[in-house]
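Questions regarding the structure given below will be posed in turn.
Only one protein chain is missing; all other protein chains are in place.
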Amino acid sequence: MRRSPIMFSAMVLLTASCGEKPVDTRANLHLWQHQTGPEEHEANKQLIARFNAGHPDLKIHAQTIPQGSYPQSVMAAAMAGRLPCVLTVDSPMVPAFVWAGHIRPLDDLIDRNAFAEIAPAGLGRYNGHIYAVGQFDAALAIFTRRSTLAQVGARIPTVQHPWTREEFDGLLGKLKATGRWQVPLDLGTREPNPNWWTYAYSPLLQSFGGDLIDRGANQTAQGVLNGPAAQQWAVWFRSLFVNGFARRQEPDDQSLLHGRVAMAYTGNWRAPDLEKAFGKDLLILPPPDLGHGVVIGGGSWQWAISSTCKSPKEAANFIQHVIRTDEIADMASAAGMIPSTEAAAERTSRFRRGGDWRVFFDLSRAYAQQRPSTPAFTTISNAWYRAARDIMDGTNPRDSLDDAVDEIDQSIQDNGGFATVAKGKSR
Amino acid sequence: MKPPLNSKTAAQRIATYAIVLLFVVIFVSPFLFMLMASFKPNQQIFSDLSSIRAFLPVGSISLQNYRDVIGSSGIGRFALNSAFITIVTVCAGLFVNSLAAFALARLEWRGKGMVLGLIVVLLIIPLEAIAVPMMLMVAYLPTLGFEGGLSIQWSWLDTRLVQIVPFVANAFSIFFFYQAFSDIPRDFDEAAYVDGATPFQVYRHVIVPLSGTTFATVAIIQGLAAWNQYLWPVIVVPSEGARPLMVGLQQFFRFQTEWGEVMAYATLATLPVFLAFIFFQRWFVQSVMGSGVKG
Partner (left out) sequence: MRPQWANRGALAFLFGTPAMLGLIGFLVVPFLMAIGLTLTNQKLLSPQDTRIVGLSNYERLLGLTMIRQDSVLGVNGDTGFERVRDVTRRTPRLHGYKPLGQAEFGSTRLVLLARDPIFIQSLLNTILFAVMVVPLQCSLALALALLVNAGLPGQRLFRTVYFSPVVMSMVVVAVIWAFLFNRDLGLINQFLSWATFGKFQPVDWLGNPATAMPAIVIMSAWQGAGLQMLIFLAGLQAIPKELYDAARIDGATAFQRFLHVTLPGLSRTIAFVIIITTIAAFGLFTQVDVMTQGGPANATSTVMFYAIERGVRGQDIAYGSTITVVYFVLIATLALLQQRFFARRAGS
């Protein structure tokens, strides 16, 4: 066997990969952020660069972690005792991270007044503490075209006067009857992602009067996720697919852009593309009021400090920098996301009063509800995803919802109700 | 080698050829789709999808996807990680597994049958079956760290090591070597022993030189597995430092996936193995054909 050339290249690789060791006297602050779109990524880089410029004694090491495996990555890093000092957390995951001991309260380090201006959906609260804070939020809306609604003579709803369920169902029927589109509505059900399903469709359930869990004590889903309102939701949701109002899986996320559908239920991040294509014809509308008021999901990715962080003061400095009005405004402008504070919104051209995308800000302030604040969120989200997907595919809705309730209640019971355990246990 | 052609009519031969070519189309088209899509912008991938254009370099063709992938994804570092992991796993694996197979096939000792039985049983445990307990285990294994001077770290998570060591010893490789070594006539060893060789010398100078193709086969099979690792590193390697190539693909799956970039990344990730395969193929093909299935 002539193995020497291979061995040699292995050695080269070994030395190459171990050789990165610049001499640096600055304190290190490790930071993890989830993978985002290129604009947000670039804006984050600049944010960090500006912070670095103001803190010459600190060096930030930022790493990007793919979103799909972010919870696993945090888990693995926590087990290895290698969590970075500062990390982003998807807001519904905050309670789970707190419960597992990953992150520490921000209000121990930063005066609570600093968070006074932040919208409720921009704060990750649990057990009376603030654990995470976000620069921005997202909002779901119905996107369509003025000309489309004019064609069927539909009313253009406003944030104050959204469509009722009857209006919405009637509109779908009329759009379907024109035969101009393959289906009237793209609901976004092609995404095989439990968190998306929770974010996008549990607000519809809430609008029917149901919920994912009894939010009083967060101890059971019985009667809420499988009660009469939830069953009504299920029948309605299924009917969208049976009636040919929506398809379970659009081939891509360009359905509205390519004219395959008349309306799309999607997030503010799609606004730039659609605006470019449709110009003034684009309408951004509130989701329908399905009986108990409009509900949209609130809470996006937020910044938190890990429990194992050895330089919490520096980390807190970074968080304080992140929530400066100018930084929030810059990020919101660059990423096209809804700023967490009114003051920052006024500094952007898009979200200030009268701006093109102000509707998202108003929607978010008026209708955003956060997902259940419990460490059981992942279980709830998975159970909900399975149930909703199965209902879409035609299973018995009562059975599917009961199964989801059983799974959630079982998990809460298994974990002793997720009662907070006294700190002090290492790992 | 060749069954006589003379008995076949021209029509039969043309029919056979047609079937061969049909299979070629079936086997090549997904590759072709990947390659062509990697040159196209996202929208065009979808608009071309339902026609033959999906397999042709038409429309707006550019290297933009490749530029974006190379510019933004850290693909260079991931490729280096994967290359390092693959090369070390293969080199160590060839040595360790062939040596064990040598002991099983060419040395007489008590308990051999039992060990062989154990290896056959281990063949059927897939990685997925033990991933969870193994993760718990490697989380608390000691390793040397280099960050801020030499130190012992109590975890293998987030390292290249954790992607190599568990996969060096491989039941399938041992079994494969064992079968190949068993087929080599015993007289060769005996002659060497008569000349005063030690068993290791017999291994080194008799068995190994006679088994080049087997080594190539095991190298390719174990190398492919190492290069294409996915589930394990997703679980145990959170950060970028030790991330391998296939896990890097994940970063393109987000809202509004840029499929062109996915395809460009996939092409770049496949290319090295494909070239390696072409390069090794004669050796490898002979080997699987020569030694695979005597059992």
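Order of writing sets the chain letters: A and B. Residues in each chain are counted from 1.
The definition used in the following text is that a contact is a pair of C-beta atoms (placed from the backbone, for glycine too) under 8 Å apart; a residue touches a chain by one contact, two chains touch by 3 or more.
Just so you know, these numbers come straight off a predicted model, no measurement behind them.
Partner chains of the missing chain, restricted to those shown and counted over the full complex, are A, B.
The hidden chain makes contact, of the residues A:D108, A:D326 or A:D393, with A:D393.
Within the whole complex, the absent chain has one touching residue among A:P38, A:P251, A:P272 or A:G293, and that is A:P251.
In the full complex, subunit B contacts the hidden chain through residues 1-3, 5, 7, 13, 16-17, 19-20, 23-24, 26-31, 33-34, 46, 49-51, 54, 96-97, 99-100, 102-104, 107-110, 112, 115, 118-119, 121-126, 128-137, 165-169, 171, 174, 193, 196, 198-200, 203, 224, 227-228, 230-231, 235, 246, 249, 259, 262, 266, 269-270, 273-274, 277-278, 281, 285, 288-290, 292-293, 295.
Seen across the whole complex, the unshown chain contacts subunit A at 72, 75, 78-79, 99-101, 192, 248-249, 251, 378-379, 382, 389-390, 393-395, 398-399, 402-403, 406, 410, 414-416, 421, 425.
One rule holds for everything that comes next: only the chains that are shown with their structure count from here on.
Our note on geometry: subunit A versus subunit B, Cα centroid distance of 37 Å, whole angstroms. Those residues of subunit A that touch subunit B in the shared complex are 1, 3, 6-7, 9-10, 13-14, 16-18, 32, 35-38, 63-69, 72-74, 76-77, 79-82, 251-254, 267, 269-270.
On the subunit B side of its complex with subunit A, the touching residues are 43, 46, 49, 72, 80-81, 83-84, 87-88, 90-91, 94, 135-136, 139, 146, 154-155, 157-158, 160, 208-209, 212, 215, 234-240, 247, 250-251, 253-256.
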